[in-house]
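Quick one: the structure is below, questions incoming.
Note that this complex is displayed minus one protein chain, with the remaining chains in position.
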Amino acid sequence: MGKSRKKIQIVILLAVLILGGYAIGSTFFGKDRTGFLKVGAEPPEFTLADLDGSVRSLAEFKGKPVVVNFWGTFCEPCVREMPEFERQYEKWKDHNLVILAINLSEDTLTVNNFVNRFNLSYPILRDVNRQTERSYGLRQYPTTFFIKPDGTLMEVKVGGMLEKDIEERVERLLQL
Amino acid sequence: MLTVENTKCECGHQNAVGTVLCESCGKPLLKDLQQSDTPLEMRYDGVARRSQKSNQTVIDKIWSFFSSVKIAIYLIVITFLTAMLGTIYPQESTFINNFDPSTYYEQTYGLPGKLYYMLGLSHTYESWWFIGLLVMIGTSLVICSLDRVLPLYRALNKQQIRKHHQFISRQKTVFAADIGGDPKEWMTNFGTQLKRRGYKVHQEEGQGTALLAEKNRFSRWGPYINHIGLILFLLAILARSIPGWQMDAYVSVPDGDTVKIAGTNYYIKSEKFIIEFYTDDELPEQLQGKARAKNYETQAVLYACVSVCNDPLKEPVLEEVKRHNIIVNHPLVYDGLKLYQFDFDLKPRLNAVNPILEDKQSGEKYGPFYLPMKDSALQHKLGPFTLDLYANYMEFALNSEGKPTTLSREPNAPAFVFTVKGPGLKPEGEPYIYFPMQKDKVKFAQDTINREIADKIQIRVDGMENVDFSEATTHLNVRVDKALPYLWIGAVFSMLGLIMGSYWQHRRIWLRIDDGQLVLGAHTNKNWFGMRSDVAHALKKVGIEIDPKTLDNGGKNA
């Protein structure tokens, strides 16, 4: 009786340890209740069309520093930021900087008119039915995600930025 | 406290360490217990619980910690006390969006709110310590039950009919008397009476002067079946954290739209949202005039994507899989996916108009042409006229520099700017701004902006049949919960065990007659009142009339 009894005890306690540890552990690593992405987390994948009709996904830029910016023509601070991003892009694109500007599910004509007006050269991606913006837990516009070459988030900036704010962050991103 | 020696009873039975009452004859084994004459503690029939051992290793110690009912009770008490804390302020999980807990609690409730948030009480039920308590309760359920049910099973399975005199006379319900005549015959007669009350009667072979009557033994297993159910229930809850087993999302669908359900391969279309209010004669006086919803439903169609599902350049190929009117309490259910009516929004949304172009000089009308608010065709040919869409705005406004802009991406005040070419107009075309909504036409003075072209042509809608709008937007809650069946199985077991253990009681009566002297002892795990009335009733039938209450030997009412 003694030996098998001991075995049963150990098996049960181990099971408790694993299941209980999993249950308690998942309270620490569960998704943030607020839906915000946390610094250090891997941002959700997306596959979206750009204005030329080719398909871009986040995964293909792995290993490069990526700036993902959500914008819309209806949002004044977003509009103000766009030429600044353009200048930064021109400045750093040889250093492998990638800027992906995801439009907030607007009309094709509206986006085209806007991009032509500012003569933007970095990829403008078209979100469909707000799916990508939802998966990123967006609350306000603009919101910019700075993604390190290893694919994790360096910073989430909610609200508009001045050019020097963008530059400072891009430089930090490039040093990684 | 527990002595290793002296586990052999005088009846010759070798008992396990920790046994209180001899497993065979029931004689108390502990010295101090033998000398007293108070009613015996009959819990688990006095058998040794598995965890009671003298030299303990770490594993033994952990085991006996969780094996203690005292610890189990403490865990229950701590759990409900801490659960109370979580109800002081609303939990974070009650808010759906646009909510930042780090500022909300302080702003709404001041300092107590800030403390509440900082202590983590704003998500009490997801906190590591609360889950930890539940895990410990689960562990305790497993170990406590295991430690008790096996010895109890053994004890009840091999019961001795003839019990020790002390064992019988120290039960909580006792009776003693002198019996005249043949003791075996008396015993058989008494046994028959007990049989009539549903007892299983075992009379000693041979002499026939000892008897054991028992009923509803199965009720002893009730608590353990209940515990098994609770363990299943807790495991099912744990299983919900397996990826893909659970989903809880919201989707908003305006009338007529088809929207992808994120994270699945499904698309949901709302053909129409309908709401019905109570009329005044259906309402009592104080509620009249208030819009009290009687019923609302979403006429929904569920599609599954069959090909081109993840190509942003092409439209996915959809196949209808289910059609259902979603009403509160009647969700759409398809293959584990459930869509619940959650909320609605009665703000109309303009989808498209079918306007005509009127040549004011000739009075000729051309069209109508289809003009959706979003992604319209860029060129429309109408008789001799050509309209090139130059710009469009969802919520038209003038910005700080006086230039046209849009305030949002919702068609709240749509505007279209065309370059119009045709008879009577400049060859390179003339700009024409068109506001589909009458209110905007007036507000932004369409005719003034358009200047002289306004005298030559006009774009307008003829009649409401040429306006397409969504009357409402329905908000649906999307759910997947694969652990549910296991959860209900757990609940059924738990309930079954509770009923078995609560509404039936295990009752046993022991008798022996020595030299014409009868002793009777009876034990039940609940409801002594019923136990006594069983005994008194059987005694009455064999000619001994007593007040049931006099059978009570004192002691506890467990």
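Order as written gives the chain letters A and B; numbering starts at 1 within each chain.
Definition applied: a contact is a pair of C-beta atoms (placed from the backbone, for glycine too) under 8 Å apart; a residue touches a chain by one contact, two chains touch by 3 or more.
In this section, contacts and distances are computed from a predicted model.
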- Looking at UniProt, which of "BMP family ABC transporter substrate-binding protein", "C-type cytochrome biogenesis protein CcsB", "4Fe-4S dicluster domain-containing protein" or "LacI family transcriptional regulator" names the chain we cannot see? "C-type cytochrome biogenesis protein CcsB"
- Note on the structure: Contact set (omitted chain vs shown chains) is B
- Query: Which of these touches the unseen chain: B:G46, B:G191, B:P331 or B:P411?
  - Reply: B:P331
- Residue, one of B:F66, B:W186, B:W221 or B:Y296, that touches the chain absent here: B:Y296
- Specify the residue from the set B:V17, B:I59, B:V77 or B:I242 that touches the hidden chain. B:V77
- Message: For the chain not shown, which residue from B:K114, B:K482, B:K526 or B:K541 touches it across the whole complex?
- Response: B:K526
- Residues on subunit B facing the left-out chain by the touch rule are 43, 69-70, 72-73, 76-77, 79-80, 83-84, 86-91, 93-94, 98, 108-110, 112, 124-125, 248, 278, 282-287, 292-296, 327-329, 331, 338, 340, 477, 479, 481, 484, 487, 491, 494-495, 498-499, 502-503, 525-529, 549, 552, 556-558
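Here is the rule we use: only the chains that are shown with their structure count from here on.
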- Item | Averaged-CA centre spacing for the pair subunit B and subunit A, given as whole angstrom | 34
- If you look only at subunit B, which of its residues touch subunit A in the complex? 50, 59-60, 62-63, 92-93, 97-101, 123, 126-128, 131-132, 134-136, 138-139, 142-143, 146, 235, 238, 241, 259-260, 262, 310-313, 374-376, 378, 389, 391-395, 399, 405-409
- Contacting residues of subunit A [partner subunit B, same complex]: 5-6, 9-10, 12-13, 16, 19-20, 22-24, 26-28, 30, 33-35, 47-49, 53, 55, 72-74, 76, 104-110, 113, 126, 128-129, 131, 134-135, 139
